[in-house]
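A short write-up of the structure that comes next.
In this view, the complex is presented without one of its protein chains, the others remaining in place.
Chain lettering (A, B and C) follows the sequence in which the chains are written, and residue indices restart at 1 in each chain.
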Amino acid sequence: MISEMKKFIISKNELKKILAGIVAENIKLIAPVSRDNAFFLEEVSDAEKIAWDYSNVVKPVKEHIFPMREVLLDFGRGTDPPALDEPEARSSGKEKNPAGNMPPVKEQVIFGLRPCDARSLLVLDKPFLQEKYVDSYYKERREKTTLIAMACLNPEKTCLCSSFENGGPFSSAGSDVLCVQTGQDEFLVEILSEKGEKIFKNPSFAQPSGEVLKKLENLKADSEAKICKALKVPENLRELFEAGTWETESLSCIACGICRYLSATCYCFNITDEFEQRLRYWIPCSFKNYTKMTSGEISREKKSARFKHWYFHKFSYHKDNFGEYLCVGCGRCIKYCPVKIDFTEVLGKIGNSKQEQ
Amino acid sequence: MKIGVFVCHCGTNISAVIDVQKVVNDLAKMPGVFAMDYKFMCSDPGQNMIISEIKQKKLDAVIVAACSPCLHELTFRNTLIRGGLNPYMLEIANIREQDSWVHTDRDKATEKAVRLAKMAVAKAKRNQPLFPQEVSVEKSCLVIGGGIAGIQAAIDISSAGYQTVIVEKEPSIGGKMAMFDKTFPTLDCSACILTPKMVQASQSKKVKIYTYSEVEEIGGYVGNFNARIRVKARSVNMEKCTGCGICWQKCPVKVNSEFEQNLGPRKAVYVPFAQAVPNVPVIDCVNCTYYRSKRQNPESKGLCRICEKFCPAGAIEFDQKDKIIEEKFGAVIVATGFSAFDHKVYGEYGAGRYKDVVTALQFERLLNSSGPTQGKILRPSDSKEARTIVFVQCVGSRDESKGVPYCSRVCCMYTAKQALLLKEHIPDANAYVFYIDIRAAGKNYEEFIERVQDEYGVLYLRGRVSKIYRTGDGALLVRGADTLSGTQVEISADMVVLATGLVSNPETVKLGQMIGIPYDKNRFFTESHPKLAPAETQTAGVFICGACQFPKDIPDSVAQAGAAASKVLGLFSQEHLMLEPVLACVNQKICNGCFHCRAVCPYNAIDEEILKDKSVVARVIESKCHGCGNCISACPVSAVDLKGYTNEQILEQLQSLR
Amino acid sequence: MKELIDKAKELLKEKKVETVIGYREIRGCVVPAYVDSPCDADCLIFDKRCVYNLANYLKWFKNKNVALVLKGCDAKSINVWLQEFQIKRENIFIIGVECYGVMNEKSADAGLSDKCGHCEAHVPNIYDAVIKHQGDKKESVQGEPFKDIQEFEKLPHDERWDFWKKQFEKCIKCYACREICPMCYCKECIVERNIPQWIMSSPSVKGNFEWNMVRAFHLAGRCVECGECERACPVNIPLMKLNKKLIKEMKELFDYSAGQKEDVKSAIDDFYPEKDIKIDDKMIR
Partner (left out) sequence: MEEKKEKNGFEPRLVGILCRWCSYQGADLAGTSRLKYEPNMTVLRVPCSARMSPLFLMKGLTSDIDGILFSGCHPGDCHYISGNMNARRRFVIFKKLLEFAGMEPERIQMSWCSASEDKKWADIVDSVTIEVKKTGPNNKFK
């Protein structure tokens, strides 16, 4: 239940003024930007450049909490460390952050992400912030990030966020502030956490009238109606490991890295040393060399085995370890797959395939 | 990995411009690197110092920052062997030829020396011990060119018991020397000293002579060359022919003889000169009436065939075909000689319009008793005796504008000899020599010139000939200057002899590219080192001698022929040859079998191999690979690498400049 | 499409091939189809939406005998494969399809993709059977093929650099462009080599620039301009612009275009001392 007190109506330019205020306080503002008819969450210096009419950004928000390439350690030879050309800029300075001799992370506010991405961070918190093994790099960035989500008014036909219990185009799980565009120039903003409080410091804006609340309800209803895909994971998935249909389903897959990288919740990474820096960067389990051991032996060499592993990690192993599926239904893996493989269909086919001995 | 860097002062050659101490200090700062310097690293104490450091500090690799690797790479490799290290763990930073000698700014040169040394260290870190490959040696030598140099080399090699093959383009061996009348300074009759050598070569069991034939292709490498020789059809059966000469007496066709420098005739079937070896004629298909008629209509029986009728031994074979001979050789000696400069480019000397302006070679033929005029000196235009002859020096030599900047070394001497022989034939003839400087730098050469001037009264005029006119009565008016007396001189002469310079054989470029040996801008073959290795080339197993390396007189040609022969004998005396281990090797786990490497390999040293999992991959044939690295740049996944210059090393070298 | 289905059934009945790889339509979009038995060959279709280059799937069918439904531009890749000894011609049965342009998925109006604008391989140049084209045979020739390349070349070099730097910054190194391209069949790509590390594997400006340059260079004289890499790229990097530049250069300098014949040496490995005179000597001192 959204408590009355924390909700209010705000116009577009006021929202832009607040965002400009964030940039003024030397906090990094990340917002969706349009580039070659695709949208990306990028650092934005002035609020004008923000894109408003987009279904979802290409790269999920995990990109800003668990970056594609992160320098863990820098053992430069005394001369100033070679250029850190990472996607997001770092504060210059030489001070060391707790994790190693890397400069600390800047405060950042991510605006305009979708509820499914916001929820994906909740899912990712589980593996990264377990009590025994806390990933300090992730933890530092996660604490310094404020999420302002924008509710989905018209989800795409590849979205299936409503198949998850706290999912849905208007779900507020995981985000600090949820905005809903109720009118052409009217936003219903709802504060959900103290971090959100800090952004909208003096809520001197008008309270939402009953009529706006009703408009919110039916916006929510017909947005949920637009979602036509549903996830149905077969219960006996573990026994279906040997099913022959994995082989035929994986035939058209080309084993690229798109569904792994663009999935909002995939988090596998590789660590290597380059130019006196220890780096951590994403690596997809679809590549042959993902399971290459020092002996040169590759355990999952066949394409169908690698294809199958992705399903089992998301819908079987992760559920056993952390109690929920490693998926938020953002639908990117369906939308961007070059050969248009739809994992919900594959799960359906695997589900009703008989258990071959 | 412990690396030792030894920086050389080279006396003051390096230390004059480069602050050697700073280089040593900078290098010593690098992890795992020990650096020191010494005045003369290549000297014995220098090398012993390296050896003791290797043993004492247990070094794994040695860097010598000194002169160019082309000079002392071998010396320092042997030092490493004596020090107990693999010779290929050596890297040389060239801080003399490419640093101290070419830069003046002291600290920039020092900084460059540090960069060069650091690059060498980066490469040495990735060096692997390499072991030269043993390869068998084919104990037979190919001599290209049958002039005096080629003959002398063949005689020296065959006398040591090794098989030799001479390939000569002309119908007979002997080359240009066979054309000369006498030789300076001893005035020996040229044929008298040449023919014994030719006969000795032809009768030796160890020498095979292919005349009227050319080398078409040479492949392989030192110790294992394979050559394809095309023996052009002579249309005369070599075994049957006795050399009686009836055929060329009866032959009706008369053509200008190249051997006589177009002063005298020869027949369609001919032997270039009387003492030809082999003394077997050749039928010139271009001018022979039979072949011309056969070309008009191939079906007809063909005209003439007089030589076939009169030949007592029935040796004429009109349907003889070119023979292709494939043979294996261990070494190649190139002795293709020189050709005379074509003086027609000089307008002031008549540009070839005046018949009485002859070249020195033509005058040599006139002097020669077996020449077209049986030794009488007659003017080619009206064959009257020539009483006044003017010799013009440096025609086609020392002349930048005509593209021959060098001095041909022999013209002064042969002109003096020709002037002397003129005075011997016609005592009261008068000879004038226009010269720039007389170059007589051989044994008894200067005395010979003195004798020609004093005893025979040949008049030497220091100056160039500015113009040669043809006057009404057929005499030649030669106008020149005499700088010593400071006056213009005009001589009315019966004949003018141009001392044409020596230029390279026109086949040099084709032959050089076929064998893979470089030539310089005057198209003479480039020797391995101008001072220390004049008879060798950069390609192992290929040697050069005679005028094809640079114009030289007969004594030098013979001496260089002996040098080349001794190098070949040194090569043949080894049972096995050590081949450079810088070869390509394929990582067959990564190879896709796309064979881009085989497509670019100039030596097709890559063939297929089928692995256990039935995939076809590339394999380098070690003996054929020359280590050029073409396949590495062509391979998309760089599955193939070159030992000694691996990708990793070159990338490290590029990174070392960061 | 009846002809195509009959052909597939005939091949499968006579056991000439194990599988037929073609196109199939499910839930409104076209996906690659694998037909093993004659009875389910009815799903095969061919129309404007069949954009995939099915020759790419030979990577996983190397020494099995297989039938492929190939358009003109895709069939050229078979020529390059044969040129590089990757497959044996007798293992492959090529069902050539006469094609007059396929859809450009990324453009809003779903018009023809620009490779089809100047296509001259309506009928494949290598095939075992040809399926005639039913629809209208409009020859859509849109002017000079390399016009956009020439315009881009006229820009000053730092403007070009900024353009490409912004494009390469987007690259997430998912290697979809490599996995979808039939020419990238290497057992172990150069990107995965770490001794020596030619290309930084992490997605940084330097790493992405190196990756895209090496990938484009490896396609010099081999890219058959099927346009799959640009279609597969999730972040819309104009990869075909790089490839087209190389195709233009190979045409101009060595008048060689990829995939015409299979017994000729690839232009990048070849040389003619005289004919290379088109390389103006400004390039080499």
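Quick note on the criterion: contacts are C-beta pairs under 8 Å (C-beta built on N, C-alpha and C of every residue); 3 or more make two chains touch, one makes a residue touch a chain.
A quick note: this is a predicted structure, and the numbers were derived from the prediction, not measured.
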{"item": "Option touching the unshown chain, where B:A28, B:C70 or B:M578 are the choices", "value": "B:C70"}
{"item": "Residue in contact with the excluded chain [from B:K22, B:R82 or B:H103]", "value": "B:H103"}
{"item": "Hidden-chain contact residue, picked from the options B:G245, B:P518 or B:G570", "value": "B:P518"}
{"item": "Hidden partner chain, residues of subunit B it touches", "value": "68-70, 94, 96-99, 101-105, 108-109, 111-112, 115-116, 119, 509, 512-513, 516, 518-521, 526, 538-539, 582, 600, 602-603, 626-630, 632-634, 638, 642, 645, 647, 650-651, 653-655, 657-658"}
{"item": "Residues in subunit C touching the chain absent from view", "value": "152-153, 157-165, 198, 205-206, 209-210, 212-214, 216-217, 220, 242, 245-246, 249-250, 253-254, 267-271, 273, 276, 279, 283-285"}
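The criterion applied here is as follows: only the chains that are shown with their structure count from here on.
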{"item": "Central chain of the complex, centres being mean CA coordinates", "value": "C"}
{"item": "Interface with the most contact pairs, given as the two chains involved", "value": "A-C"}
{"item": "Interchain centroid distance [CA atoms averaged], subunit A/subunit C, Å", "value": "33"}
{"item": "Distance between chain centroids, defined by C-alpha means - subunit A, subunit B (Å)", "value": "74"}
{"item": "Length of the line joining the C-alpha centres of subunit B and subunit C, rounded to whole Å", "value": "52"}
{"item": "Multi-partner residues of subunit B (at least 2 other chains)", "value": "589"}
{"item": "Residues of subunit A whose C-beta touches two or more other chains", "value": "none"}
{"item": "Subunit B to subunit C touching residues, read off their complex", "value": "589-596, 599-600, 614, 616, 634, 636-638, 646-648, 651-652"}
{"item": "Contacting residues of subunit C [partner subunit A, same complex]", "value": "26-27, 29-34, 52, 56-57, 60, 106, 108, 166-167, 169-170, 172-176, 178-180, 188, 192, 194, 197, 200-206, 228, 231-232, 234-236, 238"}
{"item": "Footprint of subunit C on subunit A - complex, ascending", "value": "35-38, 40, 58-59, 68-69, 85-87, 248, 251-252, 254-258, 260-262, 270, 272, 274, 279, 281-282, 284, 287, 289, 303, 336, 338-342, 345"}
